[in-house]
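All protein chains of the complex are present and in place, except for one that has been dropped.
Order of writing sets the chain letters: A, B and C. Residues in each chain are counted from 1.
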Amino acid sequence: FVADAKRLALHRRKLSQDRMMIESDVVEDLLGQLEVSFKDGETHWKHGGIVGVFGYGGGVIGRYSDLQKQFPSIAHFHTMRVNQPASKFYTSDYLRSLCDLWDYRGSGMMNLHGSTGDIIFLGTFTEQLEPIFYELTHVMQQDLGGSGSNLRTPSCCIGKARCEWSCIDTQDMCYDFTQHYQDELHRPAFPYKFKFKFDGCPNCCVASIARSDMSFIGTWCDNIRIDQAAVQAYIGGEVPPNAGAHQGRDWGKFDIKKEVLDLCPTQCMWMEGKKLMIDDKECTRCMHCINVMPKALRPGKDTGASILLGAKAPILEGAQMATLTIPFIKCEPPYDNIKEKVIEPIWDWWMEEGKNRERLGELIQRQGIRRLLEVLNIPPMPQAVKEPRSNPYIFWKEEDVPGGWKRDIKDYRSRHAR
Amino acid sequence: FVADAKRLALHRRKLSQDRMMIESDVVEDLLGQLEVSFKDGETHWKHGGIVGVFGYGGGVIGRYSDLQKQFPSIAHFHTMRVNQPASKFYTSDYLRSLCDLWDYRGSGMMNLHGSTGDIIFLGTFTEQLEPIFYELTHVMQQDLGGSGSNLRTPSCCIGKARCEWSCIDTQDMCYDFTQHYQDELHRPAFPYKFKFKFDGCPNCCVASIARSDMSFIGTWCDNIRIDQAAVQAYIGGEVPPNAGAHQGRDWGKFDIKKEVLDLCPTQCMWMEGKKLMIDDKECTRCMHCINVMPKALRPGKDTGASILLGAKAPILEGAQMATLTIPFIKCEPPYDNIKEKVIEPIWDWWMEEGKNRERLGELIQRQGIRRLLEVLNIPPMPQAVKEPRSNPYIFWKEEDVPGGWKRDIKDYRSRHAR
Amino acid sequence: MGLSTNRLGLYNPEKPMENRLTDMGPRHFWQYFPPIIQKNYGKWLYHEILEPGVLVHVSETGAKVFTVRCGGARFMTVEHVREICDIADKHCGGYVRFTTRNNIEFMVDNLEKLDALKKDLAGRKHVTGSLKFPIGGTGAGVTNIVHTQGYIHCHTPATDASSMVKAVMDDLFEYFQGMTLPAQVRVSMACCLNMCGAVHCSDIALLGYHRKPPIVDDEVMASVCEIPLVIAACPTAAISPTKTDDGKKSVKINDERCMFCGNCYTMCMALPLSDSQGDCVTILAGGKISNRINAPRFSKVVIPALPNNFPRFPEVCQSVRKIIEVYAANAKKYERIGDWAERVGWERFFEQCEIPFSQHLIDDYRLQYDTYRTSTLFKYTPASWEVSKAVGGVED
Partner (left out) sequence: MGLSTNRLGLYNPEKPMENRLTDMGPRHFWQYFPPIIQKNYGKWLYHEILEPGVLVHVSETGAKVFTVRCGGARFMTVEHVREICDIADKHCGGYVRFTTRNNIEFMVDNLEKLDALKKDLAGRKHVTGSLKFPIGGTGAGVTNIVHTQGYIHCHTPATDASSMVKAVMDDLFEYFQGMTLPAQVRVSMACCLNMCGAVHCSDIALLGYHRKPPIVDDEVMASVCEIPLVIAACPTAAISPTKTDDGKKSVKINDERCMFCGNCYTMCMALPLSDSQGDCVTILAGGKISNRINAPRFSKVVIPALPNNFPRFPEVCQSVRKIIEVYAANAKKYERIGDWAERVGWERFFEQCEIPFSQHLIDDYRLQYDTYRTSTLFKYTPASWEVSKAVGGVED
């Protein structure tokens, strides 16, 4: 990346200053400060910095150097988060406009992409934030992404655009939810950040299950589609297993028993002569057999999503992965069932009872899945847990218990002398 | 049991009162109170009751009826815990003396045995506690067991007495430790109860891993002994698998692959032609293959015990099973290494830092395994955990960190402007 | 020296310390080993279960010991014990032992003695006609149910032990006498969650449980209990200090926070929990203790509450039987109940055992997070479809 940066430095040196609203040596200064940081073994960015564009509570991360005298051109070095198009396809002229804009009004350095998915503009001065925002919205019809205690920029896997396994329209859902919840994305109303991610199947290529408060993962509820001829092609060695993902090493001849049947976690596959059989009601849709034989096996046709809740990084109570909450839900625009029956009840609950800086996952742990069921108004299902509780510490409610809780010590003592 | 009780009632009615120090109708009264309890759905024993024999802090559980007028003969109904001989073999005349003693000075009702392992004398009056104790000690050379915040009566599996798999002398260890720690057993000096149990092998027939603060489980560190001829006998169906434990149902012909090799948790067994092979260094000594083919396979010859710590029932923090702490330790009388290097350091720590009513397992959870290692002065081993921590929240100590912790804000600010 | 026969025997209340013997511990075990056990101690080669309840162990000396295991109600009277002694004298040279699950084991050293012993045992019946010494409890079956005191002796039970165990055991008797199950099934019972007997790792556990917060006996609280200790005793901090209208120091309970553990009552008699309607039986399943194939496992709560229907507990008996029958029909050889449930998935367990899955079964205690299902790996069952319907995920 340094080579690339140096190249930009060169480029900027050649540009006349009126082609740049930020000092031309911003790159040199950044690399300079980086050097000092290496030497000191400490970052040289000041803490925080509340800047932004009018009316938005997110989209800009304020940064100031603590070596401003030494490196004046990065005295301010705010980032802007630009909401990427779903699954990150671009046309060159769109990208070029971004470059021209950022070259002119910013450091010319960016991240494609940030971990949440945004296009990250790395480093500009406060003065340029509004102008950039105006250019983005008026000229490029492009909005900022999220930061702060907002809905964060949703993202999704490539899905149906170029993947044969996607069980949901990841891009459409991502786009629709982003648009529908613009207010939540730009104006902090939550106790903390909230993230949506959309994976087309359980392979989880956008890692939604580990990185989003609400994770949508495509799945199916009918049967895996089998092309028996293709199965034979795999057995015969005419097609490389796992689409050739292991071709770099000689793993020997493909062995369907060893590589597929035996590895099926539910042991629900077997061969009847030349015929591959699957007991689909035992299948947990782990994708393994499909991954190994993409030409022969495909997910079912009756598709929808599983919704899992509460993934997050370690701060504070330790990391969490998302918990299975809605096993299967059909996903058809305008997705009202998801919005009204799932997302909004959860947000209402979280905004009502969540503590400051408490992620959804932590709230679920604090109040228990039982409370979550009440909030969503859904019945309990064993699928929500790996196993039932092993401790008998059940918090019974008064209405569960015959006769209620009001008791009279006198009545008790009438039967039991002290 | 009611039939049995009625029978005793009859017997006692026949006895002249001077043959009993407790009312003859004690049985009727007990059954009577039981009836009332069924009716009320509540026990009719009063709370607690501190009684005992001089100088001992345990061995007697005080009980008083809360229906004394109705059932005077069980107004007092204290139990005495009599320390059973290791693995509960008896001679009839010893048992008969117990009966005579208890018939005469108690209710004539008992438990063979209590859950911890004691012989339980169920129900006598306070006045008889000392006389019974004197008879036990002087006439029968027999002491009481434990209760209260003491070492509890140790117990063990049948071990070498009648089991081919025992890797340790369970009875001898049980007896030796019980004798060696009589003071701890009789005089409460602990924060809470403490239990030893001794299992001869990982089958855990005395359930030590679930029920003892310190669990000794026999194991081996060399190779499983194989009798290849016998292996063939199993394969040939001449010997029933698992010693005939499944003979009640037709499970079909014995299949060594399906029933042994495939179920070996470490997959360290295979057949080389007619020869059964075991890669012993991968074996985790789970006993399965030995259980299935006792005639063909035996534990190794180089034996000792694994020591696991901290099992307990749910009160308060939830149940715990014992945690592997000492992977392998030779067990030879007088077991000084175990006493000096394991038991006593643990007790010192627990007595020093354990809270009132805090079991060892809870102390370990509160202070962490790391502290346990310091106390035992042993190095860390991955075998103590299923897996390393997934959270990075390491409590570093100052000595671990280069330069220590003392730092000066001025020095920091000299590099970092606010 | 024989047992004394006067009221206070060898004890002299005037001089309580006079020739008091202490710290002698238990009798040494060796003297109670029958000769064949002494001779072959540590020499056993292998064993075989000849028939339900009958074991033979073969020694490298060639000696064989035959063991007959009989069901023991661990609650016994001296009369019953004396009868056991008679049998031991008659057949076993006066030796007998008890197992860790309170069964009785008679041992003989040859087949003739074995037959005689078995005949004798089979002949001994209670007046009620039931067998006094049923033979069984070995191998892949149900052995004796370990249990606790209940109403017979304890002050904290939420149910009775002996009667429930008797009822369930009668119902499962065929499994005690047969070895028809995929693996051993260990049933245990505890009358409160102190779980004496540590039922927390049993294939099936029966647990007495309170469901009403303690009643505060204000009148005596301050006088009979250390209020600070009482407050500290509560794991959920549901107890706080208060004053009664008439100014007495006492405590109050935050009912919503109570999880009915009873620890406060253990510490203080002025906080009774037991209640005929509140107290119930909780069923747990899927635990194990042995390290065979996989690690020991806790039992899981599968039925939160069944009524205390004394003395035969029909609902409890039916539930236990149902689980065992479904298990017997579906598990593979060597699979314990928990192995089977984990292989097919707990959702299948509940579906097949026809046990409704209630929210009470979802952990909400300290380590709850580790029980959450954080994956998409599940099987569809009616329970999951109910959830989908509730959110309009599928057409009704």
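To be clear about the criterion, a contact is a pair of C-beta atoms (placed from the backbone, for glycine too) under 8 Å apart; a residue touches a chain by one contact, two chains touch by 3 or more.
The model shown is predicted, which means the values in this text are computed figures rather than measured ones.
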Where the unshown chain meets subunit B, residue by residue: 202, 209, 217, 219, 221, 265-266, 281-286, 304, 306, 308, 311, 320-324, 326-330, 337-338, 341-342, 365, 368-370, 373, 376-396, 398, 400-403, 405, 407-409, 412-413, 416, 418
Touch residues of subunit C, complete complex, unshown partner: 291, 294-296, 366-367, 369-370, 373-377
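Definition applied: only the chains that are shown with their structure count from here on.
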Pair of chains ranked first by number of touching C-beta pairs: B-C
Averaged-CA centre spacing for the pair subunit B and subunit A, given as whole angstrom: 48
Averaged-CA centre spacing for the pair subunit C and subunit B, given as whole angstrom: 14
Shared interface positions of subunit C, touching two or more other chains: 193, 200, 261, 269, 272, 275, 277, 298, 365
Multi-chain contact sites of subunit B, meaning residues that touch two or more partners: 40, 42, 44, 46, 314, 318-319
